[in-house]
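Shown here: the complex without one of its protein chains, the others still in place.
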Amino acid sequence: MEKITVIPPSTTIDRRLGLNLLYQMMLIRRFEEKSAELYTKSKIRGFLHLYIGEEAVAVGVIQALTAEDNVLATYREHGHALARGMDAGVIMAEMYGKMEGCCRGRGGSMHLFDVGKRFFGGNAIVAGHLPMSVGMALASKKLKKSNITCCFFGEGAAAEGEFHESMNLAALWNVPLLMVCENNLYAMGTAIRYSHAVQELEKKGAAYGIESAAVNGMDVLEVEKAARAAVEKVRSTGKPFFLVCNTYRFRAHSMFDAELYREKSEVEEWKKQDPIPALRTKLMELQLITNNDIGSLEQKIENEVQQAVDFAEKGTLEPLEQLTRFVYSGPG
Amino acid sequence: MEKITVIPPSTTIDRRLGLNLLYQMMLIRRFEEKSAELYTKSKIRGFLHLYIGEEAVAVGVIQALTAEDNVLATYREHGHALARGMDAGVIMAEMYGKMEGCCRGRGGSMHLFDVGKRFFGGNAIVAGHLPMSVGMALASKKLKKSNITCCFFGEGAAAEGEFHESMNLAALWNVPLLMVCENNLYAMGTAIRYSHAVQELEKKGAAYGIESAAVNGMDVLEVEKAARAAVEKVRSTGKPFFLVCNTYRFRAHSMFDAELYREKSEVEEWKKQDPIPALRTKLMELQLITNNDIGSLEQKIENEVQQAVDFAEKGTLEPLEQLTRFVYSGPG
Amino acid sequence: MNAGNDHIKLTYREALKQAIREALSKDDRVFLMGEDVGRYGGSFAVTKGLLQEFGPERIMDVPLSESGFVGAGIGAALSGLRPVVEVMTVNFSLLAMDQIVNNAATLLYMSGGQLNVPVVIRMSTGLGRQLAAQHSHSWEPMYAHIPGLIVLSAGTHGDARGMLLTALQSPDPVIIFEYTAMMNLEGTLPGHPETVNITKAGIIKEGKDISVITYGAGVYKSLDAANELSGSGIDAEVIDLRVLRPMDMETVFNSVKKTHRALLVEDAWGSVNIGAEVSARIMENVFYDLDAPVQRLCGAEVPMPYPKHMEDASVPQKEDIVAKLKKMLQHG
Partner (left out) sequence: MNAGNDHIKLTYREALKQAIREALSKDDRVFLMGEDVGRYGGSFAVTKGLLQEFGPERIMDVPLSESGFVGAGIGAALSGLRPVVEVMTVNFSLLAMDQIVNNAATLLYMSGGQLNVPVVIRMSTGLGRQLAAQHSHSWEPMYAHIPGLIVLSAGTHGDARGMLLTALQSPDPVIIFEYTAMMNLEGTLPGHPETVNITKAGIIKEGKDISVITYGAGVYKSLDAANELSGSGIDAEVIDLRVLRPMDMETVFNSVKKTHRALLVEDAWGSVNIGAEVSARIMENVFYDLDAPVQRLCGAEVPMPYPKHMEDASVPQKEDIVAKLKKMLQHG
């Protein structure tokens, strides 16, 4: 009934797509490096979860979606928000806790929302957004809309009961949902071997009759291709699909993490697969881009990130009189 | 890693085992028929969930356990309690709400407990006892005891997140747990096709690397054999096992159920597989028992059930002064 | 109640059903999802026949997956539908509480006003059928603690039929508590369902000697007690809070300013409950109007026992209310 799809290695790539993917990954990387720096300066507070190393996943998958599709992510979602086209300044202002942020500064790093972009968080209860994503996909089906819902979550989340219930409901109701598991091998400090009896997560699709695939999440072209195939299937069949992206986080879980649970050498080993240089090299080899292109990309991104910071710095704090506004709708 | 075990059809059976299994199933049947009668007379109140039709499962599985093993069941547990050797009178008194009941009458039909028999309920939150059963098996492992834990639950329960979490934890921690899914095709009025995307539940074991088997739950000899093999495995390997018993409930879900959701003819069809006449016929054919045996079994059971009712009738109600006793330990 | 809307007799169950039918008829975006709402006809027969009337798209049976389907309801509400999610009974709602609290109640605020969650969650609640410890909870107080939720309690036939229709006009999540024990109770209502106010407490009976403030299963009991006492010259005012969050204190304060005395009646456990909140607010706001201390009559702080005499003793009965009122008024 169910099957595990084998995605053939990526083949076609043109300059436009290549530059676009590269730009997005580099923007995310730079934006987050800057965020980390701002965190140490106490400009950003709360939890800050960096996506550095995993950029290929959000970029590759979201590339395959349309503007009408719904996207849900976790607290590690700067990359997804940027890939979704949210403005870097608005995100940065949110992390500064400023009114000009996407959520008036009330959400911070873990809670980015942008209804206009159909970006639904920024959800910080692990696996708490999975059931919602099923409901959004169900609504599309009931309303006979052609948009699909794409839900990102970690391999740690897949151990929660919500994963099981959501997979079963999605399959039972036949709703257009792309479940994307970002398997970065760790849930905080817990390696996957301590959280899953079966570590090849794509095998879990069979328990629900959901077609599944695993892909090298360090290669944005492979991710994009797999996602495109998956999205195509979801859209044409109206059925869910389970895509496992095997990846790695280069940084600590959050800014509070001393990384006692893994060897530096392991991290170094994985860094050799860094998706950004990998794509850069490939595009250069294919002679689709030049050193010049890289230079101007870097410049563009530097400006963009600096403008984001400036925007956030200039932002205003929400007046305390508004503290209880939006607990309920209507005048607060 | 995981596998689905194929249980060969039952072969050996002697008079002693045959009579024993028959006696237990007949006792459960008669006890429950009596209970239903007492319910209509308002002697028993609350919810009453009958196991009629499914007797082969509890009897076959529990037969394969030792007195030291732990047993947990659902609110549909009269059969399990009796098969576990709990006294019919004590169970009946419990359903009468009398002090002489196993739980002083406080639990009623849905909450039979008997620590001496290592019978841990009688649990009425669907799937709520699954995590506990993992913990009990974990304790056996940590304390280096040789007993195993056997947890019964319905196919409806397998849709709950607790099923997923419990299966994963049991496999991850390698604990001696026998998970017995009583697939009677309905969860209240919800047929399995409306609750599970994959209806061959034994396939779910693979998602956790848990060895699994499915067995005809209408044939007590097959159940007993499969359970014996499973228990043997759990005990020798210390690993969990997932046993699906395919069965059917002949009666309504509870006394409040108008059975709008299934055809009478479907029930009649299944009644042809009634495990009690099936075993009786088989034992007769094998000339292991005679009509006389049946007669004396019936007589014995009739007495036993009547004594249980008498015991319950004569029981006393707990004084209201004790209402708050046992909210906490120590003098109430 | 407009002219030409003749009054009819109907049970509480029928009142609930009329509301659901009316809601489904009036608005295509409305659908009902819950365990056994369809083929079974609803665990308390509230929804019997609605599947046949509206079809499986509007009346969705769901698997045992409380977190999953409540979350799906939230997701569907985010996507333009108006889901009515039935959690069969409050007893199972803890499994969905994370979804209700961390998603439904939080998304509007956390997204800076972007995301409305117009979901209505119905739960039957309370005791009275000897269903024992795991099936007799009264958890209104826990939900009333949560900002972002509108919490309604249908203690009368009018509210059983009217609250849902008004709730569906709310852009914010609404919980409606319905009372299991009242299902068969008859009342008289106008012929056609109408919306009711869901912001104000209700004065069920005017009186001048003492304010009896209650909700849910306490309403008719308190009214009966007050009526009984009017013979003996005690004129009690009975107030049904109706809206447990956000509470309408104006009605309560006005009553206390008139009567100078108050008794709070509820079935919920006796600590950290609705009565505590009302008492504290009376203390804080109209202390100097009091002629005597406000008193509470609440549920005994025990997991509900099964036997009838103990269950009855676990919550305030009409006789207890009568006795308490007499005592309070002699004393004053």
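The letters A, B and C name the chains in turn, as written, and every chain counts its residues from 1.
Everything below uses one rule, namely that a residue touches a chain if its C-beta (ideal position, glycine included) is under 8 Å from a C-beta of that chain, and two chains touch if they have at least 3 such contacts.
Predicted, not measured: the structure shown is a model, and the values here were computed from it.
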{"item": "Displayed chains contacting the withheld chain", "value": "A, B, C"}
{"item": "Contact partner of the left-out chain, one of C:D36, C:E178 or C:E277", "value": "C:E277"}
{"item": "Touching residues on chain B - with respect to the absent chain", "value": "70, 101-107, 111, 113-115, 120-121, 123, 125, 128-140, 142-143, 161-162, 165-166, 168-169, 172, 325-330"}
{"item": "Absent chain, residues of chain C that touch it", "value": "67, 91-92, 94-95, 97-98, 101-102, 105-106, 109-110, 132-134, 141-142, 144-148, 245, 247, 269, 271-277, 279-280, 282-285, 287-288, 290, 292-296, 301-303, 305"}
{"item": "On chain A, residues whose C-beta touches the chain left out of the figure", "value": "45-47, 97-98, 105-108, 110-111, 123-128, 156-157, 159-161, 187-191, 194-196, 253, 256-258, 260-261, 317-318, 320, 323-324, 327"}
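One rule holds in what follows: only the chains that are shown with their structure count from here on.
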{"item": "Of all other chains, the one whose Cα centre sits farthest from chain C", "value": "A"}
{"item": "Mean-CA-position distance for chain C and chain A (Å)", "value": "41"}
{"item": "Length of the line joining the C-alpha centres of chain A and chain B, rounded to whole Å", "value": "46"}
{"item": "Shared-contact residues (touching 2 or more other chains) in chain C", "value": "63, 65, 67-68"}
{"item": "Shared interface positions of chain A, touching two or more other chains", "value": "161-162, 165, 168, 172"}
